[in-house]
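Here it is, the structure, as structure tokens.
Left out: one protein chain. Kept in place: all the others.
Coming up: subunit A.
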């Protein structure tokens, strides 16, 4: 039965979705914007300013000073409908954006720092001031004072991000499918009060999911504030960073703890227990290459340009003793000699790699067909045994694609098998198998293990025995064909 709240949600969603659609249509007409990679940032920072203005209004009510100077506030320039054309464009490009980008404060947690960071990489590519005015007018139609609108906006916004994945995907940025994120967050069993970090947070998928999982438990203002501080991210590229800030702000985190920086550099530089975290959830860029200076600042013996390995190494260091991690790694990172083997050895010696979930090919389509794995480990004790779980595409499906993405239901049996935070009563079945540490050591830390319960694993039988079975099978083929012939002839 549809509750009244739900109904309202659906109508405001339809209304907002119409606003966004008109906004995009307006942007399509502009000569300066090419594709969603140009349009989305523009829409994002306008929405950001609009939502920030709602916060400013709230501050005023409590008698606090505004953060943005009055003449640059959204309501000062956006609400004046006669302010348009070249005049408006000159104001935005020449005054507004430089002003916002230059905002800074020495007080940690001051929203001015967030603004300065967000707008540091922002440029306006729109060429027509009149279209810009039309766009602003559309966005004025969204009421950020109603909490309903903010939630719906967040939802729609993620939808937009999903559409943008077509435009991304270069340079090893792979949008993590939502079901994968949800599964990883759920199987990490987050608790309120834990610090949660994604060192390659992209547009903030893991952070938003972790936040929405925990926010219902944060019942007091103090707990909420603590949660805001505990959700942390680092992103290297300006566009995903902007989108991530937007994404978190729209979900209700007033000044998100997201750094715009090279995460590997940050993680190397930050030493000492104070900077360590309880939980890391991440899908690091793989197949990317790091500049030499970053690779060189890793301890000797762990220097490589491959980002996936650098991240794995840095993540192990970044975890508190007793901390937990869920990380996406491509198949290629699970085998091979050299530095990769060394880092896997370190992983098995310093952490308890309790579970490896092997995903089928194409989960990250259309970016890559490479099969990926979800590694879950605790920084508690050396690994004693590792459970492998193989997820196969649903019956009848020939794998995943952009239009046939993986669905959360496909994780359900894995989640049921998991055994809760204690991983109790795990059993081997046709998808799950257990590998003792001795076997992993013997194979040279190879984690790219195939399911032993499949038919092609008949090695333990002799060729003679197998040949006998093959002949038997072929004889069955023959007798079946003979009987078929008889059937057809026998009329």
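Everything below uses one rule, namely that a contact is a pair of C-beta atoms (placed from the backbone, for glycine too) under 8 Å apart; a residue touches a chain by one contact, two chains touch by 3 or more; residues count from 1.
One rule holds for everything that comes next: contacts and distances are computed from a predicted model.
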Q.
Since a chain is absent, check the UniProt entry for it and pick the matching name: "Acyl-CoA dehydrogenase family protein", "L-serine deaminase", "Sugar ABC transporter permease" or "Type I restriction enzyme S subunit".
A. "Type I restriction enzyme S subunit"
Q.
For the chain left out of this view, which of A:90, A:441 or A:467 touches it?
A. A:467
Q | Touching residues (missing chain, whole complex) on subunit A | A | 2, 6, 10, 172, 286-287, 289, 305-306, 308-309, 330, 332-333, 335-338, 340, 368, 370, 394-397, 404, 407, 409, 444, 446, 450, 455-456, 458-459, 461-463, 466-467, 469-470, 473-474, 476-477, 480-481, 483-484, 487-488, 491
